[in-house]
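Removed: one protein chain of the complex. Kept in place: all other protein chains.
Per-chain numbering from 1; labels A and B assigned in written order.
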Amino acid sequence: MNAVAIRAEGLRKRYGDHEVLQGVTLDVQAGEVVGLVGENGAGKSTLLELLAGVARPDEGRIVVRGAPVRWRRPRDAADAGIGFMPQEPSMVPGITVAENILLGREGAGMRFGLVRWRAMNRLADEALREIDPTIAPGAQTQSLSFQQRRRVAFARALAAGTRTPEAPVLLLDEPTSALDPDGVEALLRGIERLRARASIVFVSHRLEDVLRVCDRIVVMADGRCVAERAAAATTAQELQHLMAGRTLAVEMAYGRDRSHAPGRTCLELKQLTRIPGYADVDLAVRSGEVMGLTGATASGCHELGRTLSGIDAPQRGRMSIDGRIVVLRDPAHAVAHGIAYVPADRASEGVVGALSVAENLALADRTGWRIDRRRERAVAARWIERLRIATPSASTRVSELSGGNQQKVALAKWLAGPRPRVLVLDDPLRALDVRARRDVVDAIRAAALNGSAVLVIADALEELAAICDRVAVMRDGRIREDRSTSAATRALRVPVERAA
Amino acid sequence: MDAVRSNAASSLAPTAVLAVLVIAVSAFAPSFLSAYSLRVLAEESSAILLLATGQTLVVILGRIDLSTAAIASLVSVLVALAVPRLGAAAVPAALLLATAIGAWQGVVHVKARVPSFIVTLAGIGLWSGIALAVAKTTVPIAGRDPFLEWLGQSSWGMPHAFALALATLACFHAAMVRLRFGRELHAIGLAERVALLSGVPVGRVVVLTFAASGLCAGLAGTAMVARSGSGNPSIADSLLLPSIAAVLIGGTAITGGHGSLLRTLLGVFIVVVLRVGVAIAGLAPAFEPLAYGLLVVVAVAATIDRRSIGIVK
Partner (left out) sequence: MRTGVAMTVPGWMRTSGPLLALLVLVVGFGFGDARFVSLANLRTILDSAAVPLVLAVGMTFVIRQGSIDLSVEGMMAACSLVFALAVANDRTAFDLGWLALAIAAALGAVFGLANGLVVTRLRVPSFMATLGLGSVGLGAAMLLSSDQPPLIRDAALRQWALGRTIGLPNLALAAAACLGAGLVVERYTRLGRYGFAIGGAEDVARRAGIDVDFHKVAVFAFAGLTSGLAAALESARLGIGHVEVGAGQMLGAVTAVIIGGTSLAGGSGSVLGSAIGVLALAVVANGLVYVGATPHLQKTIEGAIILVAALLAGVHLHDRLRVVK
């Protein structure tokens, strides 16, 4: 019988008022490669972070090689032979490759506070050789290309894993994201080489990669493991179906007002490019229309949103509003052009926590020099009622409201002032309960009815189906599909991830 | 909840400190509360109050201006030199220059993404250096300027320079409370990304604020040259730390976002009473920098908004 290398039992984790993991139980057998798939927000990264000791579970326990563990710092997990390659691995730029690989656990490479370069390089090389023998351990990290740095990150995970005499456990979170095809190939081959002597958890949104290297695939959704399949016995189509398991479509039949016809093209994008991110994007949104934009990890839809808001500049291509070409210098410039952006991260980008509801609502209103407190209170009262914002009063600090209500404030800020020409919302319904979702959806539709061109960016097609008139799907930076919703919901259940 | 609590604490504490200081000093020297000595206090406060006013606005933004004293010294020298040639236009011209210097520092900070303390640290060198190059030593005002003369006098026991400083503070305070500009300052200090995304022209606001700081520094230099009758390239050097200390001791957090000019007024009084009190109590002048240093560290540690600093460098 195969021993269990690492096991998660009933793990729960909550961030703020959002329960990210709702009781996850998962086994990884020794010498097994387990694929972990799921949509954004399913909890995959959080699960890996708990297993790697980067965060601590609120409930549940972790068992490593038969013994339960309680880690206090990431170092403890590494000492136990768990190697972790996070989704956004950061390398320290100013030091050598060997130092990055061994950072924090140099072992024989550092004694009595002194560096022993030869030992350091030798130790690092053991891991490096497996992954990419062309990289010298003594090289300066900043001289490496992005692809090479990712491989060094992989080597770092491996080096941690091989600290103990037992077989290493490797946790890889989206190791292939943003790599070019050669890089992806090299990484997958690395995993295949290691499978004999390591237990690996491989998180990826690229189902074909997962099917290729994994023995078993676990599907996560909404903070739980919802299904498990042997890799040889399933297809990408079935996995997609399992991933989208929520019954959201049922809740989302809000009844759209089809009698309302959209107006002229308001926002138009031609060949918009910003690499890495997205390329050659053509998109048109009409006034009064609600357009949806969706895609999996690294599809580029969120990056596109940040360009539209003026945060990032495109490298090529054109953007026009009401027929006039605009080049956005910065977000304030975008707002001056009538583009309103509701960011995904509402706490740090959507509202000013220390200011009151009324003050936040007035923040985007740039009419006039003076503050008119009476008018602001009236405006606040109106929108608190319309959006059913649950707050003791208009002068309550926004940081005291729940996430859903903060989102309502972040949205109302734009609706309270002059009508935006373009309203871009990134992940507006994330972590909202059913009633809050309904209120926000109503507000979005009302904004469209009022004449704004609305673009909603979300990770799940189902979320968009009920609110949007049209949906565009992006993958790996390009738009693959663009059609009206009724056709989309049926047709797009067919896997879209065939290569273009 | 945290913000509310710390705000209450940082409102009461300065008042308490001031009360304690006044009582302590009066115990040493009962004449402390006489009209004469109060006038001396007011005179001493004028320059620091002006410097601290501009600094408050900058600190609310989450930035710092280390060059205020250097700008003030430069203005004192330029005014002293320019009065014989430009007459009554000397002061306005110097103030314009000070404002332009402040604005320029703001522009460099915004456009080139250079941290404010680096830009203004460089500014110390630049503006002091120019002042030193222009006037190696004390330059007496070789002409007559009615405004400067008026500034150096008092009416009904209130020095005009102090009145000017109070008026400046009052103007800026009114602007902060009544104009959208004030709220934008706070918003930028509290959550700059949100402000930016909400359409606040952050760059413009920052440059304006640094310009205001420059103007206040210029006014401080003018007050000093009026009082002493001569300009000097290092006349304001010893006032940099006290003016920053005044802002922080008054309860404006170095992290930005929270704070008000009224608090700074309180802070200035504390600082000046300390300054004068040390002299009156017969303590060595060494206790001034000692006290400031400690007060600054304590004030910052107490008012700092720990949640807004992820990594303290």
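One rule holds in what follows: a residue touches a chain if its C-beta (ideal position, glycine included) is under 8 Å from a C-beta of that chain, and two chains touch if they have at least 3 such contacts.
Quantities reported herein were computed from a predicted structural model and do not represent experimental measurements.
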item: Chains in view that touch the one left out, judged over the entire complex; value: A, B
item: Touching the absent chain when the full complex is considered, from A:Gly10, A:Pro68 or A:Gly104; value: A:Gly104
item: Residues belonging to subunit A that touch the chain removed from view; value: 54, 73-75, 78, 90-95, 99, 103-105, 110, 113-115, 142-143, 146, 149, 178, 276, 310-313, 330-331
item: Residues from subunit B at the interface with the omitted partner, ascending; value: 62-64, 108-109, 112-119, 121-130, 132-133, 136, 192-193, 196, 241, 244, 248, 254, 256, 284-297, 300-301, 304, 306, 309, 311-313
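One rule holds in what follows: only the chains that are shown with their structure count from here on.
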item: Distance from the mean Cα position of subunit B to that of subunit A, given in whole angstrom; value: 45
item: Subunit A partner contacts - residues on subunit B that touch it in the complex; value: 1, 3-4, 177-183, 186-187, 190-191, 193-203, 257-258
item: Residue ranges of subunit A in contact with subunit B within the complex; value: 309, 311, 330-332, 334-336, 341, 343, 348-355, 359, 362-364, 366, 368-371, 397, 399-400, 413
